[in-house]
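All protein chains of the complex are present and in place, except for one that has been dropped.
Order of writing sets the chain letters: A and B. Residues in each chain are counted from 1.
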Amino acid sequence: MLYLIEQCLNGMQLGMLLFLLAAGLTLIFGIMDLVNLAHGSLYMLGAYFAATFVELTDSFLAGIGLGLGATLVAGIVLEMIAIRPLYGRDHLDHVLGTFGLLIFFNEFVRLIWGPAGLTISLPSQMLTAVQVLPGVYYPLYRLVIILTTLVVALLLYILVMRTRIGMLIRAGASNREMVGALGVNIKLLYTLVFGLGAALAGFAGMIQAPLAFVQIGMGENILILAFVVIIIGGIGSIRGAFVAAIIVGLIDTMGRVFLPDLVRHFLSYSAGSSAGPALSSMLIYTLMALVLIFRPEGLFPASSK
Amino acid sequence: MKVWLTPRNAFVVALLAVLALLPVYSALTGNTFMVTLFTRIIILAIAAVSLNLIMGFGGMVSFGHAAYLGIGGYVVGILAKEGIDTGFIQWPAALVLSGLFALGVGALSLRTRGVYFIMITLAFAQMVYYIANGLDRYGGDDGLTIQRRSDFGGLINLSNRTVYYYLCLALLLATVYFVWRMVKSRFGLVIQGSRSNDRRMRAIGFSTFRYKLTCFVIAGVLCGLSGVLLANHTNFISPALMHWTRSGDLIVMAVLGGMGTVFGPVIGAVALLVLEETLPHLIGFVSYVLIGKEVVAAKEYWQLILGPMLLLIVIYARGGIEGLIAGSRRG
Partner (left out) sequence: MKRILLTTCAALALATAPAVAQQKTVKIGFVSTFSGPVAAIGNDMRNSFELALDHLGRKLGGLPVEVIYEDDQIKPEVGVQKVQKLIESDKVDFIVGIIWSNVLLASLKPIIDSKTFTIVTNAGASQLAGEMCSPYVFSTAWNNDQTPQAIGLYMNQKNVKTAFLIGPNYAAGKDMLEGVEATFKGKIVGRELTVWPTQLDFSAELSKARNAKPDAVFAFYPGGAGIQFITQYAQSGLKSTIPLYTAFTVDSLSLPRLKDLAVGIPGAQQWVRDLPNEANKRYVNDFRAKYKTDPSFYGSQTYDAAPLLDSVVKAVKGDLTKKDEMRRAAEKADFKSVRGNFKFGPNHIPIQNFYLQEAVKDGEEFRLKTVATIVENDQDKHWQKCKMPK
């Protein structure tokens, strides 16, 4: 039981990370109707910026702060130069154009930072596990990730639900033409939303970096998972993204934990060890396919509210 | 009366002539790698043509087309590993399995449209990708070496580099011809009609779902063929063959070449893969002209040019290379 709680926390942590990526992706998708494959590149850029600034300032927090600012600027510049001409085009053009951007960013990072990749070292006080419940020890840093992201999610909720900008964002997600017709500066709104999405993606990249590794292409696999999240959650819905991210995080982790043992009952030990992780990765896609077959608009469709 | 001698047709003929004479050039210069490289290009061109059949003509943007490359390849690899070398079993089995998979995926996916269709095809491709990852007996993640190419008795020897090249070229031309005939047929017109207005086609009385599904299955089988050829070409298969970026590459080929015509994707495949090989040299050459010496380091960064090029093509040249040559803009 205690073990199960620990694994649930692991699932939550992955889910929170996915949420940070998916939130921006779903807003951009829902409001600008843009499929952005380069979203993972912003995740990568965030991690590279943070790694650089942590190295320069010798402070973890200052590095994260500066990195966040840099990613926001990068996102806004990217939107103004390369993304704007893509609005109003069909999805195929988006896929192709942003695929080109993805290739570009991978090479750009290689040019600036070299091919080897970087690491971010955690402050030494983060290198411990804390007792969250009697008998349940959990790595402090992972706990910090979960809590910080929950705060970010809350702020995002307030921004979207309680502010004027949020009202426009919501209106844009359900009826784009109408918002334009009301005389809102659509261009500016789009740029802001894209910048916000970029900053969220960059933030995800930089908080995950100390656990994983800052490297070229680090955003590609997780980007696909984030797409799965927004499809399951319903395009344009922050709430949907939040719920779906946690579902996907939990399923992935639980699959990794229990499936290998389960498969070993039926197959040999080594076959189970290989098939287990593969099957658990498949679970998520199976879930998405099922959701699409039975609820083609996702769990929380934004437009039908 | 159509004018046949257009710049576009001249270009197509020139490209075909180059492809046909390539092994001769390679034999004269002794550079066998050229044949290896172009065999690969031709095989991937078959996959791009098959994708274009559903994407360009049917409006079904599949983001999981590489799955069929993998299925075709793995059937060959698995049968070879189990001691069944004969191509008379391997090839039909691969094509049938690709077709069945397409039937299943199509039946479920064609209920959705737009970006949901893109994502659900991706989901199915990812499932196959992970199944291949889990096949411990067949190398799992590491992939599988195919010790012998498919055996067709005395009929044809696939191990001969030149023979294999011409076989792939012939199959590419056959595929292009087949798809061209299909597009021009009544069947093809229904498919294209349903792309522009599905509801109207149904109102006229066509069961567009069945037409589209058939089209989807045919594309799957053709791409499965490409997978069979690829596995025989590299003597090696791995799940990476089905990674989603590979599906992305196929889309790039089709769009880059031009989706409006049957031959466009062939141009796209040749252009993309030749660019991959030559951009480094071109960068070196340009740097030589500009500053008088070849900057070796700069050659590594050719994708820095390729990426924005794709974006520019999307923004400014919507008919792809094909459209540029023909001088007309298709949308």
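The rule is simple: a residue touches a chain if its C-beta (ideal position, glycine included) is under 8 Å from a C-beta of that chain, and two chains touch if they have at least 3 such contacts.
The shown structure was predicted, so the numbers you read here are calculated from the model rather than taken from an experiment.
Enquirer: Looking at the whole complex, which of A:69, A:85, A:139 or A:166 touches the chain that is not displayed?
Expert: Reading the full complex, the residue touching the unseen chain is A:139.
Enquirer: Out of A:65, A:85 or A:117, which residue would touch the omitted chain in the full complex?
Expert: A:117
Enquirer: Footprint of the hidden chain on chain B, which residues?
Expert: Spelled out for chain B, the touching residues are 11, 18, 25, 29, 31-34, 36, 133, 139-143, 145, 147, 234-236, 238, 240-241, 271, 274-275, 277-278, 281-282, 285, 321, 324-325.
Enquirer: In the complete complex, which positions of chain A touch the hidden chain?
Expert: Looking at chain A, the ones touching the missing chain are residues 3, 6-7, 10, 13-14, 110, 115-117, 119, 121-122, 126-129, 137, 139-142, 208, 210-213, 215-217, 221, 253, 256-257, 260, 269-270, 273-274, 277, 281.
Operating definition for what follows: only the chains that are shown with their structure count from here on.
Enquirer: In whole angstrom, how far does the Cα centroid of chain A sit from the Cα centroid of chain B?
Expert: 31
Enquirer: Quick check on the complex: what are the chain B residues that touch chain A?
Expert: Per the touch definition, chain B meets chain A at residues 55, 61, 63, 108, 111-112, 114-116, 118-120, 122-124, 126-127, 130-131, 133-137, 140-141, 244-245, 248, 251-252, 255, 300-301, 303-304, 306-311, 313-315, 318.
Enquirer: With touch defined as at the start, can you tell me which chain A residues reach chain B in the complex?
Expert: So the residues of chain A touching chain B come out as 29, 35, 37, 82, 85-86, 89, 91-93, 95-97, 99-108, 110-111, 220, 224, 227-228, 231, 235, 270-271, 274-279, 281-282, 285-286, 288-289, 292-293, 296.
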